[in-house]
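Here it is: the structure, laid out below.
Every protein chain of the complex appears in place save one, which is left out.
Labels run A and B following the written order; every chain starts at residue 1.
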Amino acid sequence: MRTWSRIGIYLACALLIVFALGVGGCGDDGVPSSSETTAAPPTSATTGGGSTDTTGAGSTDTTGAAGEVKELVVGTVMPMSGALSVVGLSWNRGYDLYAEKVNEEGGVKIGDDTYTIKVLKEDGKGQADSAGAAARKLIQDGATVLFGEVMDGATAAVYDVAKQNGVLHVIASANTPGNPADIGADKDLLVRLSNSFDDAHTADLDFLKEKYPDVKTIAVSQPDVGFEGQIEDFTAAAKERGFEVIGAEKWAFGISDFVPTYTKLLSFQPDAIFIMVSAQSPYQLQAARQLGFTGPILANSPMGPEVHVRVAGPEACTDFFCNGINPSEPTELMADIMQRYEEAFKDEWISDCLLAWDELWILVQAMQKAGSTDPAAVLAALGSMTNVGDVKTSFGDARMGGMERFGVNRALVRPVPISLIMDGEIMLQGYFESANR
Amino acid sequence: MDLPLQTWIQAIINGLAMGWLYVLMALGLTLILSIMGILQLAHGEIYMIGAYIVFVLARQHGVNLYAAIVISMLVMAVFGAVIERGLFRPRPGQDPVLPAIVISTSLTLILSSFAVVSFGLYEKGLPKLVKGSFRVLDVAIPRDRILAVGISVAMLLVVYLFLKKTRRGQAMVASAQNREASYLRGINPNHMSRLAMMIGCALAALAGALAGSILVLNPSMGGLPMIKGLVVIVLGGLGSVPGAAVGGMILGLIDGVVPVVFGATAAALAPLILVILFLLFRPRGLFGHE
Partner (left out) sequence: MSRPWKAGGLAVVIILALALPQVLRGNDYWISVAVVAAIMMLMVSSLRTVLLLNQISLGHVGFSALGAYGSALLMMRVGLPFWVTVPLGGLMAALLALVLSYPFLKVRGLYFSILTLLTAETLRLTAYYWPSLTGGSWGLLEIPPPASITLPGIGAVDFGTVDNYYYVAIPLVIICLALIYLIEHSHLSFKWQAIRDGDELSKSVGINVMRYMVINFVIACFFAGVAGALFAHYQHSLAVDATSRFGVVMSIYMLLYLVVGGRKSFAGPIVGTVVMTLITEFTRPVAEYQPMMIGVIAILVMLLMPEGLVELPGRLVRWRKDRKRGALTVPADPGETG
C-alpha cells in the first residue's frame, strides 16, 4: 500500500471518529466526561455519581420558598500527572470535601434556589496547552466556574479560555503573587480566593522581633523563580522593623541537596534565616542545622510543622517557626475537615486541602451574598466584602483585599497561623493579621 | 567572589561528599553502556525504585535499614536481569540503538508513573543512617554523608577487583572490548549483558537508598542523578571504572563549589556546557579507550 493511501485511511478513520463525536453531541457519546471522583475511592457516595445525576440528597422543600434545586458545576484544572500532581491531588481533595459537605446538607441556598455542587476535574499538567484544553473540556461538560492552576503559564491559559466563554475563573494558587497571570484591574473574570503568601511577611517579622529581640540580620533562601518582587517586599518590611537583610541566596528547582546553598548563606553570618516558600523547607532546615547554624529559622512553607519534625528530626526543629497550623491544635472547623479527610482518603493529611475547601466555600458565600451565580454579580459581591469578617474561612474571619497592590479587591486576605517548634514540640502561637493592602 | 576561607573549604568538602552518589550511578551506567552498548536512560528510575523498596521495607515493615538496603539491591538486580532479557535483548538483524532508547525512555515513563500512583505523592524520608555531624576546623561534615562515601568507595573497589581479578569479571571486560571475538572464546555476550545490567541496577538501588536517607525520597528524584551519571561517564570516559571515580569527584567538586561561588544559574548550566565541550573535543573522556 502506498504512503498516501495509508495516510488517507488512517486519517479518515480518525477524523470520522471525531466527526461522529462532534455531530453526535458535545462529547457525551464517545468521550468520557471529566473525571468526577478523587484518585482514592471516597467512602461517601455523594460525589461518585454518574455524569448526569445531580449529586447529593434530592430535592429539599424545607426552605419553604418556591425555589428549584439546581446544580452548580465547578471545574478544576490542576496537575494530575507528573511531578506537580502532589499539589493537584491535595487541592482537588479539598474541593471535593467541601462539595460533599454541601451536598450532605441538601445543598446551599443561593437566591431563591438551592444548589448542590458537582466538581469536575481535568488534568492541566502544569502546561499552558494542556490547561487550556482542560478548561475547554470542562466548559463543554457544563462547568460554570473554573478553578486552577498551579503554574502561572497554565493559569494564564485557563483565563484565556474563561474569558472567551464568559466564565468566572478562580486562581488556585499564584506561584508569585503579582505575576502577569495574577489578578488585575484589567481582568474582569479573574479572582483569587487564596491568600498571597507574602502577606505573611509582616506577621512573621513582628513575631521574630518579639521572640528574638537580639536578631539584627536576616539571610533569605529563595527558589529561583522570579521572586525579586517578594524579596523587595520582605526587605522593606524587615527594614521597617529594624532588621537588615544581608543576603538572598537562590536555589534551583529540583535540587534536593541544600548544603551548598546553605554554605553560601551561612557565609554571610546572619542572625536569622528566612526560608521563602519552599515545599522542601524541612530539608533546608536540616541542612542549616547540619552546618551548625543555631539561630532562629522562619519559613512560610506550605509544609505543616509536623512534616518538618518528621523529616528534619526533633533536634533540628528548635527555634523554628512557620506559617502552618499545628494539627494537634486545629480550629473546630479544621478538625471537622481533617476528620472528613481521614474518612475519605486513608492517606496522610495534607494541609493544602484547607486552602481549596476555603476557596469553594468563599465562592459559595459570595454567591449567597449576590443572590445569584452570575459572574459579574459574584465579583461585585466579593468586591464589597472588604471588612474583616465579611468572609469566613477555616482560618478565621477574613476579607477580600488587594486594592493597593493589584488595583482591585480580588485577593483573599486571611489570618496567618504561626507555629513555633522547640525541641520537636509544636506550639501554635495564634492567628495573626496579614499585611494590610 | 571574596568568600571566607571557611566557606571555600566547606564547599569543597560538600562537593567531595556528594561525589559518591555520582560515582555509584556512573559505575552502573558505564558498565551497561560498554557491555551492552546501550544508554540506560531509565537508570534514574531504577535508583528511585530502589529507594522506594527500602522505604516500604524499613518504614512500613520495620526492617532494619541496612538489611533493607541489601534486599533492595538484590531485588533490583533481579529486576535488571528480567528487563535485560525481556526488553533489551537485541533482535537478530535489528539495529539496537533506537529500540534501546525507545525502551529505556518508555521504562522511565512507566516506572515514574508507577511510583507516583502507588507510593503516594508527597516526599518521604528514610531513617537516617547515622545522625549528627563531625566538626573539623570549623567545617561541618554530616556523618551520614561520610558513611555514604565510605560505602561507595568500598563498592568501587569491589567492582574494580571483580573486573580485574575474577574470571567472570575479566570475561566482561573482554566482551566490552570486542563482543564477537569474545564470543569465539566461549564468552556468551548475553550472559555478560545480563550480569552488567544486574550489577548496574544493584548499584543504582544502593545509590537511591543512600540518597533517600541523606536527602529525600520522591517519585521524580531519579531525573537529576541520571543526568549527573551521564555527565560523569562523559568526563571520565565510557567504560572506565577509574574514570567513573575521578569523574564523579570532579563533578561533585563542581556541584559543591559553583553554586556557592557563582550562583544557581551557573550551577545549572556549568555541567551541561562542560559535557558538550568534552563530547565535541574529547569524546573519549579522561580515561576512556575508544
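Going forward, a residue touches a chain if its C-beta (ideal position, glycine included) is under 8 Å from a C-beta of that chain, and two chains touch if they have at least 3 such contacts.
Just so we're clear, the structure is a prediction, and the values are computed from it rather than from any experiment.
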For the chain that's not shown, point to the residue among A:Ser81, A:Thr235, A:Thr318 or A:Thr331 touching it. A:Ser81
Out of B:Ser112, B:Ser152 or B:Ser240, only one touches the absent chain, namely B:Ser112
Full-complex touch with the removed chain, picking from A:Lys101, A:Lys125, A:His169 or A:Arg340, is A:Lys125
Determine and list the chain A residues touching the chain excluded from the picture. 1-12, 14-15, 17-19, 21-23, 26-27, 31-32, 34-35, 39, 79-85, 122-123, 125-129, 132-133, 136-137, 139-140, 151-154, 156-157, 160-161, 164, 176, 179-181, 224-226, 253-254
Residues from chain B at the interface with the omitted partner, ascending: 39, 87, 91-95, 97-99, 101-103, 105-110, 112-114, 116-117, 223, 230, 234, 265, 268-269, 272-273, 275-276, 279-280, 283
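Rule of thumb we're sticking to: only the chains that are shown with their structure count from here on.
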Touching residues (chain side chain B, partner chain A) in the complex: 3-4, 6-7, 10-11, 14-15, 18, 113, 116, 120-123, 125, 128, 131, 133, 135, 140, 142, 211, 215-216, 218-221, 223-224, 255-257, 259-260, 263-265, 267-268
Residue numbers of chain A touching chain B in their complex, please. 81-83, 85-86, 89, 224, 250-252, 254-257, 259-261, 263-264, 266-267, 279-280, 283, 290-292, 310-311, 313, 315, 347-348, 350
